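Some chains have been omitted; the remaining ones sit where they do in the full complex.
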Amino acid sequence: MSEPEITPDLIEKHGITQEEYIRIQEILGRDPNFTELGIFSVMWSEHCSYKNSKPELRKFPTTGDKVLVKAGEENAGVLDIGENMAVSFKIESHNHPSAVEPFQGAATGVGGILRDIFTMGARPVANLNSLRFGPITGDSLESKRNRMLLSGVVKGIAHYGNCIGVPTVGGEVVFDPSYNGNPLVNAFSLGILRHDQIRRGAASGVGNPVFYVGAKTGRDGLAGAAFASRDLTEESKEDRPAVQVGDPFMEKLLLEACLELFEHPEAVVGVQDMGAAGLTCSTIETASRGGSGVEVDLNKVPQRESGMTPYEIMLSESQERMLIIVKKGFEDEVRSIFAKWDLDAAEIGYVTDTGKTVIKVGSEVVADVPARELADDGPVYHREVRKPEKLADLQTFNFEKEIPKPDVASCSQALKTLLGAPSLASKRWIFRQYDQQVQKNTVLVPGSDAAVIRVESEQGGDSRFIAMSADCNGRYCALDPRRGAMIAVAESARNCTMTGALPIGCTDNLNFGNPHDPEIFWQFRESVEGMAEACRAFNTPVTGGNVSLYNQNPRGAIDPTPVMAMVGLMEKEADITPSSFQAAGETILLVGGFGSEMGASAYLFEVLGIKRGLPPEMNLEKEVNFQNSVRELIQKGWVSSAHDLSDGGLAVALAECCFDKQVGASVNLSDCPERMDIALFNESQGRAVLAVESEKVADIQEHLQSREIDMIVLGITNASGHLSIELGSESLNCSIEELCETYESSIPNCMVK
Amino acid sequence: MKFAVLQFPGSNCDQDFLRAVRDVLGSPARMVWHKETEIDPEETVLVPGGFSYGDYLRCGAIAQFSPVMNAVKVAAERGQTILGVCNGFQILCESGLLPGALVRNRDLHFICETIHLRIDNSRTRLTHELKDGDVLRIPIAHGEGNYRVDLETLQDMEAHGQIVFRYVDHDGKDSDSANPNGSLSNIAGICNRSGNVFGMMPHPERAVEDLLGSSDGLKLLKSLLSYA
Amino acid sequence: MKAVVVVTPKTTVLDPQGEAVRNAIHNLGMECVGTTRIGKYIEMEIDGSDLDKTRDQLEEIAKDLLSNPVIEDYRIELSAD
């Protein structure tokens, strides 16, 4: 077999720098061959090695008394939730594949994150998704393209999740021009397992067989490397798709077969999914974690296409495959379980004690590389940072000076504009396409602050409940990445808190532009530090995450988008609290004060077209105290509904509270010292609207006073069919049906175009 | 009476159905793997939702040839009760046990939401604990639930009380806006001429606990139980 | 041998997908497109050389599996290469 010669050009095309190549020569004690070069290039890519981000990621808190498996140790972290049960969860991006083929890109994103979860031994029970697109309103080519992307991505997520039978219970979607041409698709999955079911991804026990299970290997996902193999097969790049096609049916079989196999812990030594860099990454990581070696024969790898080279097999990113290290003597058990599910289970090699990953074709060695060095001794870069020059100017914005005071009519119009802005409007068009209820544990469906699912005890105890929410305000992060990232943590925790849950841990997806640009790397570092500080304040360790860099379009980088997905725990069913008003005749409270900050707000952006100012202040101590206090009120059984204030401030929150059960509200903001537009739309943090029985108001007041938290009695829910807000001598009065129509029809109206 | 819940590769409501009839209804129940070839004469067969064989080609097209479907046909001929829900409904249509076919939803989207369902024939094994015109709240979750049948067959089905459920608004009217998927005549569920094979798109097994939004589905499952 | 089975929705049956595609084509400015119907194009490589026998077998498969006679028609093309 003739392989291309290793030339400087070939090395460069693999994205390997001069210094990195020298490092490779040191590690091997010789020049790499072509296959080995490919192996190094994927293992040392940003995607696998985090070479640009690692030093920053070390700043995240990762430990805590609930942490059973820490970030970075395995495919996903695991947290204790009591009753001998645990949750494993993680978020992952599929931004670039989704830009090219939205349906398959998003679908395989979901498939990939699901594999991370069941590799841990957990059954996936809930998915979230966090999405960003350019604007979908209007008739420009760009917005048509954005609508196509949104439509394809949602269909892809639905296709995979619905088919495999994991409910998609929530998420977030934001539209902003910075995502034109570079949509973000971040998929989150959460699984549950007993403590004794936790699986590890280590290859240990010399002589133990290595099994390959699942789909056959094809030339999927090789386009990035196609240049290099073109000489080999004379095929054009066209025939080498970068985008893989997902097969959720295959994954469902793989999931069931794996979980059935894991019921026999004595048979399984280690498990590793084949994600990015497939066979390369899985053989090297299992060997590295086990402090062992692995030897495999590529002739035994099930192949979908003929004539694949070792390079192609090792670098293929075919989906729905796993590597399983089996205890010697249990081979037949494994084969029979996979046969039951009509799946390939091929014994492709065995564990050694050489510390090396050795790849053979029959008896010929085609690659021989030290596992631990490849996995752990990759390059690490400390990138240059520089605060963006124009930032100070963007942050300077005096709202009251620059924006003339509006009248009630224009505030009322602004409320409609906000509710009808696709970023704030109802996401029903999206989540209606997701099966939200399969597995029958979804208690709070999309539309509430956080989704809540039930986890039944396997020991006959009471069920527990898990809340989860994914959040990030990219506009805040663009204007102050540190503060914006803190707010992402605070908001996702707040959403969990509103349902009655205690945040216990989180996973993050850091979506940024090109890290070689010092201004971008400054955003990255600021965001990580902000997130880390906030996670410490909430005592929510980061159990894992994902970094996606190089999110750019020709006009520049995306707004920094560090997405935070928070997971919360509730021990009592009675604590589960909806976000919308449940009945007429309840007292409406505003907890946390009137607020006043308008910088970077949705009002500025969606109504006035301005993206400036400083995002609201985030006092972590205050925020944590606020959330703890609201949770205490909920646990005392005093709260009928709780909804936090975020985009669009109080007015939008009140309207949202009215929609679900079509409950009216009459509130009085006359005591607010601020201008009417500020009173209605400011986004000061740490605030919520609660509905409570009127007899409880005094107790609540006392409780909040003792916690030094402001509480304002705003008004009362009613059956008027209207939301009316008194503002001094004037009042704003809107039909709920009309507001709801604006809120519900916004995205559907865009999408029929 | 026992419940037998079929399990095809790609079924994903099989466990949900089992939990509904075994844990909530408290009836004996077992899973039946698609390669099995026997169904007991006293069993009521539940064909669950999901994406059997990935729903490739057409929903239910490949599953109709699973070995267990021969046993289901025998059971149907013996007069045993068979209920297909969602993908189960599609499989029963594909295998010819029920008339008609289910095609892509009118708006081409998968739709998951809780809808209102009217009982249009309360004299069946599945509905005898309810009254004609009763309205239930039950979730749907499907991409291909648009029921199609030729007009002649439809009239025949009407005449024989085979239209068991229709999509309605909350007042019980079968308006076009209450039709989530474009089904002919708002049809949500049917039975065969002998009244022992049922198919419906809504998921009664998902509506068995108030905590999860509705327990109306229980009324249907209880009917099955008390018929036997 | 090579076989192609083309499965198309019956003309009497509503084809929402075809409708949607026609609308999308109109939006792209090609107004002259009328009725649009979307079917399946199933391509198979087949071992053997007995065209007649294969055609008979394919008829069965197309009727039972590849199409649903309630809503679809099918057509078989079989070639020796």
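By letter and in written order, the chains are A, B and C; residue numbering begins at 1 in each of them.
We adopt the following convention: a residue touches a chain if its C-beta (ideal position, glycine included) is under 8 Å from a C-beta of that chain, and two chains touch if they have at least 3 such contacts.
Here the structure is a predicted model, which is why all the values come from computation and not from measurement.
What you see is one copy per chain type; the file as a whole holds them as A x1, B x1, C x2.
We adopt the following convention: only the chains that are shown with their structure count from here on.
Annotation: 40 Å between the Cα-based centres of subunit A and subunit C. Centre-to-centre spacing of subunit B and subunit C amounts to 29 Å, using the average Cα coordinate of each chain. Measuring from the averaged C-alpha position of subunit A to that of subunit B gives a distance of 35 Å. Counting partner chains per residue, subunit A shows two or more touched chains at no residue at all. In the complex of the two chains, the subunit B residues touching subunit C come out as 57-58, 61-62, 65, 93-94, 100-101, 103-108, 146, 148-150, 182.
Chain contact summary for the complex, subunit B toward subunit A: residues 9-10, 12-13, 15-16, 19-20, 49-51, 53-56, 109-113, 139, 141, 143, 203, 205-206, 209, 211-213.
Chain contact summary for the complex, subunit A toward subunit B: residues 155, 158, 162-165, 247-250, 252-253, 341-342, 431-443, 445, 454, 573.
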